[in-house]
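A single protein chain has been omitted from the complex, and every remaining protein chain is retained in its original position.
Which chain is which? They are A, B and C, in the order written, and residues in each are numbered from 1.
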Amino acid sequence: MKLQEYRSKEILARHGVALLDGIVASTPAEARAAAERIGSPVVVKAQVLVGGRGKAGGVKLAATPAEAEARAAEIIGLVIKGVTVRTLLVVPAAEIAKEYYLGLILDRAAKAVTVIASADGGVEIEETAKTNPGAILRLPLHPLIGLREHNVRRVAFFLGLDPEQRRAFGPIMRGLYAAFMASDADLAEINPLVTTPGGELLALDAKIVLDDSALPRHPELEAMRDLAEEEPSEIAAREAGINFIKLDGNIGCMVNGAGLAMTTMDLVKLAGGEPANFLDIGGGAKADRVSTAFAIILDDPRVQAILVNIFGGITRGDEVARGIVEARASLQRTVPMVVRIVGTNSVEAADILRQANLITADSLDDAAAKAVAAALAEGGAA
Amino acid sequence: MKLQEYRSKEILARHGVALLDGIVASTPAEARAAAERIGSPVVVKAQVLVGGRGKAGGVKLAATPAEAEARAAEIIGLVIKGVTVRTLLVVPAAEIAKEYYLGLILDRAAKAVTVIASADGGVEIEETAKTNPGAILRLPLHPLIGLREHNVRRVAFFLGLDPEQRRAFGPIMRGLYAAFMASDADLAEINPLVTTPGGELLALDAKIVLDDSALPRHPELEAMRDLAEEEPSEIAAREAGINFIKLDGNIGCMVNGAGLAMTTMDLVKLAGGEPANFLDIGGGAKADRVSTAFAIILDDPRVQAILVNIFGGITRGDEVARGIVEARASLQRTVPMVVRIVGTNSVEAADILRQANLITADSLDDAAAKAVAAALAEGGAA
Amino acid sequence: MSILVNNATRLLVQGITGREGEFHSRAMLEYGTPIVAGMTPGKGGQSALDGRVPVYDTVAEAVEQTGANASCIFVPAPAAPDAMLEAAEAGIPLIFCITEGIPALDMLAVYHVLRAKGARLIGPNCPGATSVSEAKVGIIPGEIHRRGPVGLVSRSGTLTYEVVQAMTDAGLGQTTCVGIGGDPIVGSNFIDMLSMFNEDPETEAIVMIGEIGGDEEERAAAYCAREVRKPMAAFVAGRTAPPGRRMGHAGAIISGGAGTAESKRLALEAAGIRVADSPSQIPGLLRAAGVR
Partner (left out) sequence: MSILVNNATRLLVQGITGREGEFHSRAMLEYGTPIVAGMTPGKGGQSALDGRVPVYDTVAEAVEQTGANASCIFVPAPAAPDAMLEAAEAGIPLIFCITEGIPALDMLAVYHVLRAKGARLIGPNCPGATSVSEAKVGIIPGEIHRRGPVGLVSRSGTLTYEVVQAMTDAGLGQTTCVGIGGDPIVGSNFIDMLSMFNEDPETEAIVMIGEIGGDEEERAAAYCAREVRKPMAAFVAGRTAPPGRRMGHAGAIISGGAGTAESKRLALEAAGIRVADSPSQIPGLLRAAGVR
């Protein structure tokens, strides 16, 4: 789960990272009031989870409170990569002498929390990795004893900080690490970390991405989720414990298991169709969860057919079949459904499906082809 | 450094270990007042760092405040293994259903913090180790990830606790571990840990021994040192940064290096003498430290000769020689001194010593023999 | 022969008295897996599965009493890291963790502690392994298998079953089928399993099922090009997955243009491995590579 800049900064500040206190605003008037409280000049920043805010006009300098109000009016409502700006962060404008990048990632190859640092800050680190890989330090930390002073020094020297800045860097590096560990992050980055002409070291922008698997033990972080920026259907799915991602096609997919769900999408595409979603109903899926899954899939008006692919293992096929039949009975809208159930209790499942007159399929290839055909027919019919 | 029972309990309580709050008293009247506040019956316990308090009459039950006062009067001033009782701990008397032993040690062989547990509590664990070794669980904890829930469960099941007691045991085991780690202990033990007839789990007595090397980073623990129970000369030595232990002989020893200091004592004994002390002046010893060392040695009136044995390495021999001569000049009492200096700058050292008319020696055996002879002569002269 | 588990396996099930633990333990027993012990703290002294399996309070006791040499973990995510540590601490050399949803930072510590102990971990968030007709550990349905010459390793659960079923239907049996799990941090990777299959005399061909995210498939491809001389076939799930989204498995995410199905397919093909467009093509690719 990605956190907005202002949330990420809130967490970093709590762990002692030096940054400029900002004020959140959701109207031009609030932005003006914020600029007045801060004392001009300020920067008005769109709070969206997509990248490229700056280029899209979502980050603007304002010399006066009136200007802050005007800039806020321009930014609120702006659509950046499909996301409408609703929230702003107003921060004091900092004079920048030099920009750095400082991040921590959960490095699956190194099996470690790894520091990524670069003296080329302000640009995306992936960009620096392409144009100037030598400018990046990747420093895996010891997985059991964590960040140590020699690691901190190594990064500070790599960044070429002077003695004064090195002293200021310690609390920032340690704070970033503490924030990462305490919030079970996948990524925590400060970009840019800047030095001011006065030599001060400040985190100007921050981003934290949390490990979804750890969210259950961090209700205070779960509460920071920005629902306004998510698909309503994805929110509903998450609440039902369903892994669901909305896509652009016309064939809804309901599958048990993430790998098989991806494969089902791939085969729909191979059969000439377009998947409307990724959906993994998870292990031990019960009738009510299946019912919710259908409702979520059909909430998308583009969906013209549904492919259900269940390979029993943890999941019992008869329960799924019963759920499908029940769920279908209660749906407001129906589309053709191709159902394939294999494995545990699949014989009972097939009986149930047949009795309910659903399209069945033996193989996954067959199911995909039948779903594509059904969607075409439904599309023609519609 | 050993902590008194009441200090140890203070630390354990801070880490969530369940125990009965006690009150420290240093007069019979205070003990009476404590018993009144607690509500009788109470146990009055001598606070001394030596073992065997109970057998020596240092722990007594009192049914009423008046009795507490009487028992306190008996215990205060009692001499237990050479230590005079000055402080008491008055605690509520607990009804005991069963006694357990629970300890943590820094286990040098396993290179781990190790849990020691036994369902035979109340006696010294060394005793149980001899009489019933099967009754002891030794469980080394992982040195990098520490105490884990499965360790806690393992100990609880080993002790045969019932489900209710197992729940209560978690905070005690975790608290003991947290206290051990937070205070850099060498040993932290609860003996006995008891269950009451009501099924409650309580730490009835506690002992913490701290790692001396870690004391510099724990000023709050250093402040718990019980100076009243230490040799004044050992206190003075510690303040001067000198490793000093008082013994019963008549030949004072001043040596650089712990191993050589022990060897020097051994050779004094081998030569027919008795060492009066262990003294390691440490590396890089300066004149003023040498001077202090002499004063400490000579504070013991039994000392009749001093053997100085310095093998240069970190320590510069000429500095030591100069320190010896200076120190000797300022001493209130002098005894014959046999001085052997070898190694770094030993030639200059020898010059200085000869000029000051000290007894010199080539070998350590020779030095020990001369010191024993000098002490005999001094003893005859005195 | 086979890899990981066989007739000599003496299995302990941690969490045997839970709903999933009991359900799948029953299936394992029915398959013929020698389950020698169960473990649920506080249920020591009882027995599970109609009295067929003794239950212990601690893994240490279970190992001492039964000589268990492998463990299968069904405990919930919050307790699973501790369960893995307990198994390793008690000296169990082979640990399967079926549990999904374990935080990555927890797994980081567990991974390194188990590795230092010399314990092999399969999973977490994995379906387990079946050495066909010998032993099945985990949740893979037993009836989809048929004994034969192909070793299979996969990051998925049900996708694995899909491929196994396709092979069995085509008359191509398996030595061992193992799912290594879909999390970012898993105990064993493709290369670990590939090298075991490579050294197993009975395994004549190997199937590898990958998916988007990370670069394990690319590394495995490089390893295969260097070390493996047995016929291979592969499949990679997620060609239609959008970048930046986590596709169910915590590990299945395309980030910064890396970890795509296309990159993995290319790496595998460059290593001379045939890559199927659909699981159903796997048997054909194996036959074409000369597997009988």
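For this structure, a couple of remarks:
In the analysis below, a residue touches a chain if its C-beta (ideal position, glycine included) is under 8 Å from a C-beta of that chain, and two chains touch if they have at least 3 such contacts.
Quantities reported herein were computed from a predicted structural model and do not represent experimental measurements.
The residue from B:Val24, B:Ala70, B:Ala93 or B:Leu106 that touches the chain not shown here is B:Leu106.
The residue from B:Ala18, B:Val342, B:Ala356 or B:Leu376 that touches the chain not shown here is B:Val342. Against the chain not shown here, chain A presents residues 142, 144-145, 148-150, 153-154, 157, 163, 166. Interface with the hidden chain, as seen from chain B, comprises residues 106, 108-109, 111-113, 126, 143-144, 181, 184, 186, 211-214, 216-217, 243, 245, 247, 255-263, 265-270, 275, 278, 280, 283-284, 311-314, 342-344, 363-365.
Rule of thumb we're sticking to: only the chains that are shown with their structure count from here on.
Contacts between chains leave no pair untouched here, as each chain touches all the others. Centroids built from CA atoms put chain C at 28 Å from chain A. Residue positions of chain A touching 2 or more other chains: 144. Counting partner chains per residue, chain C has residues 109, 113 touching two or more of them.
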